[in-house]
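This is the structure I have questions about; it appears just below.
Yeah, one chain of the complex is gone here, protein chain that is, but the others are all in their spots.
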Amino acid sequence: MTIPFPTTTQAAEILEKVRQARPRVHCLMNTVVQKFTADGITVVGGIPSMTTSLEEIESFVAKADALTINLGTLDAERRKVILLAVEIANASGKPWIVDPVHCDYSPSRLAFARELITLSPAIVRGNRAEMSLIGEVPDAIRIETGPVDHLSDATRRVRIVNGHPWMAKVTGTGCLSGGVIAAFMAVEQDALAAAASALAVTGVSAELAASCAKGPGTFEPAFLDALSAITGEDIINHARIENEQG
Amino acid sequence: MTIPFPTTTQAAEILEKVRQARPRVHCLMNTVVQKFTADGITVVGGIPSMTTSLEEIESFVAKADALTINLGTLDAERRKVILLAVEIANASGKPWIVDPVHCDYSPSRLAFARELITLSPAIVRGNRAEMSLIGEVPDAIRIETGPVDHLSDATRRVRIVNGHPWMAKVTGTGCLSGGVIAAFMAVEQDALAAAASALAVTGVSAELAASCAKGPGTFEPAFLDALSAITGEDIINHARIENEQG
Partner (left out) sequence: MTIPFPTTTQAAEILEKVRQARPRVHCLMNTVVQKFTADGITVVGGIPSMTTSLEEIESFVAKADALTINLGTLDAERRKVILLAVEIANASGKPWIVDPVHCDYSPSRLAFARELITLSPAIVRGNRAEMSLIGEVPDAIRIETGPVDHLSDATRRVRIVNGHPWMAKVTGTGCLSGGVIAAFMAVEQDALAAAASALAVTGVSAELAASCAKGPGTFEPAFLDALSAITGEDIINHARIENEQG
């Protein structure tokens, strides 16, 4: 049996499921973009939480439906919390995505990212520089984001051709999209379909937002507006989820 | 002697006092919304500070006129700092509000919130889920925020019927209102009147902002604009501070 290829109609359906189900996403998020990520998860329909304390992580992961683990502003304490959160998520079958932010800056961060990848994330997502160091991730969905996003699992290769250059001028749009992907995974078992849908929704929202903005500064609030207002029709009309298999 | 019931005229007067006196508010604020809270306190007329280090908290509390203590992103270090800050504030008679954010997610956080409530806060503020766990707070003003805010002390029960649904879509509007309440307490001894006024000012500002915004993203900067520009006349015309006794 072949797993179906993700479609724009499916993206619209998964967004609607998120809005109905209001999944809880716990974020082990770098300190820079916690609010922006929380706002993104909220306006798309989820419920974010953000604590990174060892004492409380078990309670927060227990409440969550999915996790996003972001390696920005990593330190010794965060490493411990992340490993504990992953252990609890795995024990209860909750999906998680890891975003190895800036692993190209720091050998110790790269080593930690590689350790996490052996612990069964559903998805590993990074930019080109990061993912070229990470290499293959045979047991997870692999996502390389950029002007075009490339997603793959063992049998499928997908690209998302949406978005806007101002996304790269706003710190944290990639981190935010990790939170949105987690929200989509919470309501859709096919993690590739969840991720392709989440990236199509954020990419189309960025396109809609850019037409209301005057620059990267006003693009940011307009992007949150668009994530909140985007319709199934917008997705079906504008999303470009393409088969990269030859 | 009965304590007077807060009025919209009083709310306008207390806002004017804040703008004249420029009270300093020290915030032990979760890491997610430090900037948003600082911006809110600033535009309403106060002067925020945010440090959470044990080494410096004494100096910062000494400079402050009131404190807001928010239990989001709590950890072992923050617990120590909060207890020290409360001790210093109490010793010098400075009013403080505690916001037991997400105490419904974590038993240890709930226990800490209950410990703080024995230490004479002027106000305890949370949403319905949080306050139902907190229960009665006999020696403090109790505030349950939501589409309608409910405030009570030993003899008075007030509701504020202002605000906009987008407030719930912007991470930190509740945390910000805790900072604004602290600024109002710094210039008004009747903490119930201070809190009712602060919530009326934020609620009316939200209503004014919503008419200038296209969604929750653009609502956030518009809300700060409105908090900065709101007039006594706006408050008197739009604030709904209502007696719930009866």
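The letters A and B name the chains in turn, as written, and every chain counts its residues from 1.
One rule holds in what follows: contacts are C-beta pairs under 8 Å (C-beta built on N, C-alpha and C of every residue); 3 or more make two chains touch, one makes a residue touch a chain.
Since this is a predicted model, take the numbers as computed values, not measurements.
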- Message: Using the document's definition of touch, tell me which of B:98, B:158, B:224 or B:241 contacts the absent chain.
- Response: B:224
- Message: One chain is left out of this view; which of A:4, A:135 or A:215 touches it in the full complex?
- Response: A:215
- Absent chain, residues of subunit A that touch it: 30-33, 35-36, 72-76, 102, 105-109, 169-172, 213-218, 220-221
- Task: State which residues belonging to subunit B touch the missing partner chain.
- Result: 31, 34-35, 38-39, 42-43, 48-56, 59-60, 63, 212, 220-229
